[in-house]
Every structure is written in structure tokens, then in C-alpha cells.
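Missing here: one protein chain of the complex. Every other protein chain is in place.
We just call them A and B in the order they show up, numbering each chain from 1.
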Amino acid sequence: MMALTSTDMKGPAAMTLAAPEPGRLAPLLAMLWRDKFASCAALILLVTVFAALIGPAFLTEAATTMNLRARNAPPFEMARGLAYILGGDSLGRGILPRIIVATQNTMMIAASAVLSSLVIGTVLGLIAGYRGGWVGDVILRLTDILMSFPSLLLAMVVLYVFDPSIGNVIFVLALTRIPIYLRTTRAEVLEVRTRMFVTAALVAGAGPLRIILRHILPIIAPTLLTIATLDFAFVMLAEASLSFLGLGVQAPEVTWGVMVAEGRNYLANAWWLAFWPGLAITLVTMSLNLLSNWLRVVTDPVQRWRLERRMPSNG
Amino acid sequence: MAEPALLTVENLSVEFHARGKIVQAVRNVSWQVNRGETLAILGESGSGKSVSSSAVMGLIDSPPGHITAGRALFQGQDLLTLTKDERREINGRRIAMIFQDPLAHLNPVYPVGWQVAEAMRVHGVPPSEARARAVALLERVGIPHAAARMNAYPHEFSGGQRQRIMIAMAVAMKPDLLIADEPTTALDVTVQAQILTLLSELRDETGMGLVLITHDLGVVAQHADRMVVMKDGEVVETGRVADVFRAPAHDYTRRLLGAAPGKLPFRVPDEAAELLLEVQGLVKSFHLRGRFLREAAREVRALDGVSFALRKGETLGIVGESGSGKTTLARVLLRLMEPSSGSVRYRGQDVFAMSKEQVFAFRRRVQVVFQDPTASLNPRMTVEEIIGEHWAIHPEALPAEGRRAAVEKLLVQVGLDPAHARRHPHQFSGGQRQRIAIARALSLKPEVILCDEAVSALDVSVQAQVIELLKDIQKQYGLSFIFIAHDLPVVRDFADRVLVMHRGQIVEQGPTGAVFTAPQADYTRTLLAASPKADPTHRPQRRAGERL
Partner (left out) sequence: MTGFLGKRMLWSAGSLIGLVILVFFMARLTGSPADLYLPIDAPNEMREEFARLHGFDLPLWQQFANFLRDLLVFDFGDSLRQGRPAVDLVLEALPTTLLLAFWSIGIALMVAVITGALAAWRPNGIFDRIATLLSLIGASLPNFWVAIVGVLVFAVQLRWVPTSGTGTVVQWVLPVAVLAIRPCGLIVQVARSTMISVLSAPYVKTAEAKGVPRRAIIFVHALRNAMLPVITVAGDQAAGIINGAVIVETIFGFPGVGRLMIDSISYRDFAVIQAGVMITAIAIFLLNVLIDIAYALLDPRTRAA
């Protein structure tokens, strides 16, 4: 039997628990500004997206031009121009333009992988959670197998059997991330479907499609999107690891991970080849983590006040 | 009254920072409590009734809350200016506190004996002695086989037993003052009576002062000596319980006392009305799996041969404590769960043998209002979407172009501003949310509305208003209500007939007047006796320790 006390919260605490109202951009930006690290993170991500969108259009030439004199050129020397400010790679191409051009592939692979695993995992999780029965069992069991399968091995097998094209890299990355969304969705569905508003809709005669689309999905969407943000960082790292092992995207296609892998052989005499693209990966994943951490604080009414300015008022 | 007061709170003001605003939780609150007496602090939700005692105990989180003015004098010491170490000397040793929801307030990962003994260990009692005294304390508060259950964990006890354990922990150091914050709110009435009696006994044994924070007028009337009435963070009335109930000085107190249910003349059922729902021999059994593979599954009957009928235009009250099967009954009646045997007939039609179309039609006729309006409204939908959803499911009920006007009409009918149709549920108070839920239930013009503890979570004054609303719409549409509740006075005022459930069976049913004035079953008598009456002149218990 349920307790009958839920409304009797202790005075003012009851008022603070309402969720932040959506659609108020200005105060949100003001709060972002108050957290300097989160602001930096947002800025880095903006620059990254910008680079991904327009980088290849403007810098492809600069990134592919080989200058034999600039082979393994050290960084911070202005003599060869801005393109070589971060040094040159083993074929004498400027590292900076190459990083900028590689942004697009790097981002595109991570985004596609996250998006497909999100969609597929959510749909399967909704089925496993809402329908249950033997279909749910089969889905869960397959997920278990997929999860106990070393993801790197899976990647290697797939990429040996098929060729390591960008599409297949996305496929492998998405495949290994599906269980995360599937399990979360299923667990959330099992919880949300017992809530009273779902029961109320059932009593009114609502069908499964309406229950799922109108009542369950909107409730679990924020959780899934939070996971997706963090997962974006994780998938970027996974892609870089694959490329690092020579299993990911192959030259002439380039990602940050590919650049690190290429630079690995020159570690002893030209550390900058692997360092800069590695730094780019680190900065972006860090920014994603910082920003999603900030978002978590902002959307948590218990912690939100820390970021709000104190406004004395009489009411 | 030569003896100085045990604790005196003077002009206390506390404010909280919330969402960029400063909220005054309490303003200028003053009260005092003496040795050996029970002071009740009465208030509805948001009245700030718990804030002053939290300040006394140093339990206000700072930030977001802080004390802006006032003193709390306890034997010559101002509790509000103590250092952390001084505070630890007083908390648990001189002043102890128990809370609502004892399950949440006991640490789930430590044995109860350890937790009771800890209350003594932190104040310097040697561990072995603390343990021995813990056994004695648990025995004193009525835990059977206390020595054997010292190593059991909180989740292995019943709700009432957990509160007894909390009490044992609180009185372990023989404090001068015990603060009880809604100690019985989530408990069944029979358990509530036992716990409150235990507190009074302990108070008399040790001569400590007792502060009882509650929203329940009945609890105050039956168990307190003096009372403080709070509203919106301020004390509106202070006095002896008998005096306040006889001649309330403040307008708010008068309204509160007036709203207390249980005073209306009994309603008389109309035996000639048309039969809507017939329930025959309903049984619902659950199979609990054994802990080990070899242990046989146990069968538990949540419903055990339940039969009754519902007529058009009447209110059928169903009362029972937790585990009585009333929730299972509600789910079966709503066709959310199939019974193991027995039948439910709606206008002669077997509800569990209906075709898909018939079920769909049945869904239009029978609606529900749940206990917790916050949980029963989808937080992501606007009020308009919530109420309008039923028409989206049953488009034949109302053409799309008429829906907006219909929503506004329904909102007016349940006493809400039609301009609020585009707001989200969290922007309303608890009572307003329950009105939205009622509007939703009305949207398809049903014949039966099942109210599952629909007013239990609401404050007394709001409760009275919602019941009034239900009566109005009943008169207007000739609606039938199945009104499930544990609160006897509310059922007494609202129901035409009453069903008393106990362990899955109906132990008594009949017209409300008959059940309440001449109960036949022993269980009904126990239940009625345990339900606290909001009238201090009818105290059944002896008040031996009452001092003047």
C-alpha cells in the first residue's frame, strides 16, 4: 500500500523541486557564462563543429600538399608559414590543416555511430521492455552475448571480413554501443510503465503505440540523450583506438585517430606527429564531458541554485 | 508553572534560497514546551511546521537555508548559536528526534541493533553496555524477540516496528525532549494508535517533553496537551488543546476545524436504483516463489471471495488497511488485472469475457482518479493535452474542433482557471492537480469513477473542497463512485454504503450509518476505535501523566 505523505514536503523544499522551464535561452547562457570551464568547453565544441562543417572545403589543398623539406618539421617555427605552426608530418604535410580537415570524418563517424546505436538500441529496448515475453527474452539474451563479446575482437573480425571502410567502422562502433541504450531503455520502460499516468491512459483505453510514443518515450528521452552525449566522447575514443591499431579508417581517408597511428612510428624523434591529434581528441572528449556535467547540474533542481545568481526578492 | 519551560523558541525566522528567490520559510515563530507535556505543532503542507524543530536540531542545510533571527533557549543555552561539537553533545543525548517514513530514516545497510546502540556509543557508552541496553530498549518499545532480532536489517521489519525502532533509538539516552515529526503519517490507523500511545507512555515514564508535529487534527485532539497552529510560516494560534478546539480564536483555525470530516449526517443509499456493477465471488491469488529451488511456491490470496454490487448514482466506500486487498480489487475492477476466479459484470455483461470493441466501450464508461495527482499526470504534457487525450483515444466522443472549448468548460467545472489549460502539471498545487485528474476522468462522461485514495494525499481543507466537487458532479451527472480510502471520517461523510475489507475478504458491508454506528465485525470495531476523532472531549485513553 502506498504511503499517503507525498505532498507533505517540508515547507519551501516543495517549491524548489519543480523542473526548470524549457525555452529560456538567455538565463541558460548566463548560467553557462558563470561556469568558466563549461564556457571553454562550449567554445571548443563550437570551434570543432565549425571546423567539421567548413574545414575540408577550404583546407583540403593545404592538408594534402607535400613539402619534402617540411618532413617531420618541428612545431612553433613560423618560417614555413601558418600551416606548419604545429609542425609537419612524415610526408611533409602541415599538421594543423590536416587536423582541421580530419575533424569532419572524426565527428561524422562518431555522430553516425552514436545516432544509429541510439535509434536501434532505443527501439529494441522499447520492444524488450514494453512487450516483454519471449521476444524480450531473445533480445536480452542477444544483448548479453554481444556484451560479453570483446568489442575490440568484434571490430577486428568485422573489419577483417569486410574492408575497413568508414561505413564499416561506423557499423562496428554502433554495434558495440547498442547494448547501452537497449538496457537503459528497457530498465526505464519497466519503471515508467508502472507509473500512474500510464495506468490512467490504459484505463482510458489507450493502445500500446500511444502509451509508448506519448507517455514513455518523452519521459525517458532526456536520460537517453545524456547517455548519448557521454557516449559521443566514448565512441570518439573507440574510433581512435581502432585506427591506432590499424583497424580503423585507412589512408588516404584521415581521422584524428589515423593521424595518431601514423605518428606512432616517429615517437622518438618527432613526438608532435602523434601529440597534436591526440590532444585534439582529448580536448573534444573533455569538453563533451565537462559540458554534459554542467548540463546535469543545471537540470538538477537540487544543485541548480549553485549556478544561479542570488536575486533578493520579497515574494 | 513555576518551573521554567524546557525549550523556548523565540521569534525564529528562517529563509531558503530557491530558484534565485528567497523564500521565508518561517517568520517570527515562538513556542515553548515544558517537561512532561505534549505540544502539537499543527499545520498543512507548506505551513513551515517542521522548520522550527529542524532549526532546534541544527538540521537545516545551510545553504540553501539559513536562520535570520530568533533564539531557541534550552536550559539557558541558545541552541542556534552552538558550535558543531556542542551540537553533537545535545543531539541524541538531550534532545532526540523521530521522523515520518522510518524506512527511509533507518540506514538500510546496518542491523537495527547496531543503529540503536550507536545512539549510545556516540555519547560515550561502552559498546558492550550499549548493546545490552539496546536489547532492553527494543523490548520496551515492543519488538518481539528483541535479542534475536538485533542483527536484522530495517527492511525485515513492518512499518510500525520500524517506527518503534526509531523511538528506541531516540529515547536511548533518556533525552529531556523528544521531537516527533509526523511520526505516524504513513501508518495504518491501528498501528498509529499504538505508536502514539507508546510515545505518551514513554513521556510519562521519563518526564520528557514531547513535540508532536502533525497535519492530523485527530492526532492533536487525542494525544496533545497544548497546540500551536501554523499557516504560511507563521503561528496563528497557541493554546491548550481543549480550549482551541472549543473556542478557536483565529479564523484559519476555525476553518481548519470546520473542514475536519466526520460530522455530516449519514447518507442513505437508494436501494431502488439501477444496478451497474455486480461482483461475484472474486478471488485473486498470487504465487510467491520460494527462496530456494526446493521450497514450494506459496499462494497468497489478495482477494478471497469478494462479492458486492454498485448502483447508479451512489457512492460505495471501500475501507481497509494496507494488505487488505483494496488496491488489488481496484485493479481488477478497472480490468487491469484478471481475477483467478469469480466475475465482474457491468450492466449484466461479463467484463472479462468482452470483445475488443466491448472493452473499448467499457473504458469510456469507467474512469479512475488515483491517490497521487503528481504521479498520475504526465509531467511532459500540458493540462489541455492531458484532459484532451481521452478524446484522442475515443475520437467518436467529441469532434476535434470542440475539444478546446470542452477542456475550458471542464476546467471551470472543477474550479480551475480555463486560461491555465496550456500550463504543465508542476505549475499547480496538489489540490489543483487532483482537480485536473478529476476533469480528465469526467471528459468522457463516464458512469462510474473509481477513486483510489483520491483525497488521502491532500490537506484537510483541500480534501473537503475536493469532496464537495465530487458530490457536485455526482448530483449533476448521476455518477457512481467507488471510493477506496483508509480514512474513516472521509468515507463516513461521503459514502452511501461501506465495505470493510481485511486480508482479502469483506468482513462487513452495509449502509454507512449502520456500519459506523453499529458495527457487527470485531475488525470494524477495532478500526473505528483506532481512528482518532478530531474532538478532545472524547479521549478514550487514560491520561495518567497529565500535569496541570
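Note that in this section contacts are C-beta pairs under 8 Å (C-beta built on N, C-alpha and C of every residue); 3 or more make two chains touch, one makes a residue touch a chain.
What you are looking at is a predicted structure, and each value in this text was computed from that prediction instead of being measured.
Considering the full assembly, B:97 is the residue among B:97, B:333 or B:441 that touches the omitted chain.
When you scan B:153, B:308, B:360 or B:477 for touch with the missing chain, the hit is B:153. In the full complex, chain B makes contact with the omitted chain through residues 57-59, 61, 84, 87-93, 96-97, 99, 101, 104-110, 118-119, 122-123, 153, 155, 166, 169-170, 291-293. Those residues of chain A that touch the chain absent from the view are 37, 141-142, 144-145, 148-153, 156-157, 160-161, 233, 237, 240-241, 244-245, 260, 264, 267-268, 271, 274-275, 278-279, 281-282, 285-286, 288-290, 293, 302-303, 306.
Keep in mind that, in the parts below, only the chains that are shown with their structure count from here on.
Inter-chain spacing, taken between the CA centroids of chain A and chain B, is 45 Å. Put simply, chain A touches chain B in their complex at residues 1-16, 18-19, 195-197, 199-207, 210, 214-215, 218-219, 301, 304-305, 308-313, 315. Of all residues in chain B, only 16-23, 25-26, 45-51, 54, 63-65, 100-101, 182, 185-186, 215, 233, 321-323, 327, 334, 336, 359-360, 363-364, 366-368, 370-372, 374-381, 389-390, 392-394, 426-427, 430, 437, 440, 444, 453, 456-459, 486 touch chain A in the complex they form.
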